[in-house]
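Structure in structure tokens, see below.
With one protein chain withheld, the remaining protein chains of the complex are depicted in position.
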Amino acid sequence: MSRRPAVGAVLVAVALLLPLALAGTRSAHYVAHLAVQVMLMGLYAMAWDFLNGYVGMFSFGHAAFFGTGAYAVAILVVRGGVTSAPVLLLAALAASVLVGAVVGYLSARVGAVAIFLVTFACAEALYLLVLTDPRGLTNGDNGLAGVVPAPLLGVDLTQSGTFYYVALAVVVLGYRLLAAIARSQFGQVLLGIRENEVRVRFAGYHVEQYKTAAVAVSAFFAGLAGALTALHERIASPETLGWAVSGDAVLYATLGGTGTLLGPVLGAGIVVVAREVLSDLFRSWLIFVGATYIALVFFLPSGLFPVLFREHRR
Amino acid sequence: MLTLERVTAGYGDTTVLWDVSLEVRRGEAVALLGRNGMGKTTTLLAALGLNPARTGRITFKTTEITRWQPFAIARLGIGYAPEGRQLFAPLTVVQNLRIPFVNKHPDRARWPAQLERVFTLFPALRERRRQQAGSLSGGEQQMLAIARALVGGDELLVLDEPTEGLAPTIVSAIVDAIRALKAQGITVLLVEQNAHTALAVADRAYVLEKGRIALERRAVDLARDPEALQRYLGVDADTALLVGGPTR
Partner (left out) sequence: MTVVLQTLNGLTIGAIYILLASGLTIVFGLQGIVNVAHGVFYMLGAYLAIGLYPRIGFAATVAAVFTLTALLGLVLELAGVRPLVRWKRPGMQVLVLTLGVAIIASEVTKLVWGPVPLLSDVPAGLAGTLTLGPIVYPTYWLFVIAFTAVLMTLLALAFHRTTLGILVQSIALNSEISQAMGTNAPRINSLVFALGTGVAGVAGVLAGPILSVYPTMCFDLLMILFVVVILGGLGSLLGIVVSGVLIGLVNAFGVAYLSGTAGNILAFAVMIAVLIFRPLGLFGRAGILK
């Protein structure tokens, strides 16, 4: 019996109550900031996990979608003067889905082993584009700062408490949406493709189209995470398109448990917090990351989530 | 020589063999019969270590080999001709034969003798020895598969569907070859869908149904039992007698 609904409910309850518990304390802002990072990275990792765990496409270029979302928002605000939050988000989503469609088109047509390279290449290409900045839009490696949205319906979105709840709402909705997609007819076909592509093809499904669509869906949520991150940090920098961010998605999902959707959120939480704590303490905290990978493989091959909640990957 | 005791085996979450026990004695030819999907190949794979048994014991001569690695089991003197032949297609006939030889024979000087033995048994292979295995005809490929098993094992020969997909004349040639080997004292464990062929060669037969041993008989007796043949193997008894029963 899946414990998922119970776990989910507990998580949401904790998340809802956390700001109230910390209100007024000195660390409230810091914790809120960290919590939002965790949530957005969780959304980002979920998006990656959808593609890898459900469709079987291992992407090493998810930063492309994340960064596109971030830069779409940043460019519109800083260069275009657009500050309406809904417009910004819609634009970011559209841009991400577009990039996703292109990357998906390519990824769907190469063998399974090469997908990580193809996605990596696309992310690197975008990274390069942003760095060289041919049209003077992205400000090169300085990044675009000053990404501040206008108040929505009188509510100041940049207030840390407000943003916290916005992020929470988005992440919960995102999860519900992704889960629903996974359960839908579309999602079942994708699962089928992961299990036995040839058979699905013989059943008459145009596999490439499904794969492309799956990448676009994943890009949608990754871009959303990127856009919100840009609004949260008030800056979009080229790193959001770099391979480290792509690798982060893989790390969160692998640690948390691929194919579970919630696992990556857990993974994101652990890594983001650990990174904060450890990088203050140790100069070479990366060694811990490497050791974690090794330990993962030997002790927790399916990630944390299945072990903690005794649920197996679908 | 080879004993399986209460073996359970399967793939992933599925169990295919339930509590299977069988025995192959020295010098015998034993046939493992049954319809498609009943677990015949799974039994062989368990014995050979390619898909190890989950529970039970497998013994070769006096050594327990249940959890042994496949190459260690093979080096005990067991030769294997897998279903579908599975030859090393880009390699030549000689190279295919060389592989089991170098793995199992400490004395390299015996190579010419081994080759000669194989080519005497299967003259067609002699002419084609430098040809790529993948370019041989179906019958020749099967001969090579058996030859490969022979080079690998003087003690026990394990053959999985050796006559599958072959023309009747070639089937007779293969059957004759197996009989010749048996006459030389080699023990044979044979899996066959084709009951006629199997019973023509075997001394005893086991019938598998849904992963369990349903029947154990002397081959002569089974060949003359139309009911059993029909029930377990879907074979028409008249045809069985036509093609020629066991030679005993």
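Worth a mention:
Every chain is named by a letter (A and B) in the order it is written, and numbering of its residues begins at 1.
Everything below uses one rule, namely that a contact is a pair of C-beta atoms (placed from the backbone, for glycine too) under 8 Å apart; a residue touches a chain by one contact, two chains touch by 3 or more.
If you're wondering where the values come from, they're calculated on a predicted model, not measured in any experiment.
Among B:Leu48, B:Leu115, B:Val171 or B:Ala202, only B:Leu48 touches the chain left out of the display. The residue from A:Ala15, A:Val99, A:Val118 or A:Val200 that touches the chain not shown here is A:Val118. Only one of the listed residues, B:Pro82, B:Gly139 or B:Pro162, touches the absent chain: B:Pro82.
In the full complex, chain B contacts the hidden chain through residues 48, 50, 69-71, 74-75, 80, 82, 86, 88-91, 95, 98-100, 102-104, 148, 152.
If you put the missing chain back, the residues of chain A touching it would be 58, 106, 109-111, 113-114, 117-118, 120-121, 124-125, 128, 132, 254, 284, 286-287, 289-294, 296-298, 301.
Keep this in mind: only the chains that are shown with their structure count from here on.
Chain centres here are Cα means. That of chain A falls 54 Å from that of chain B.
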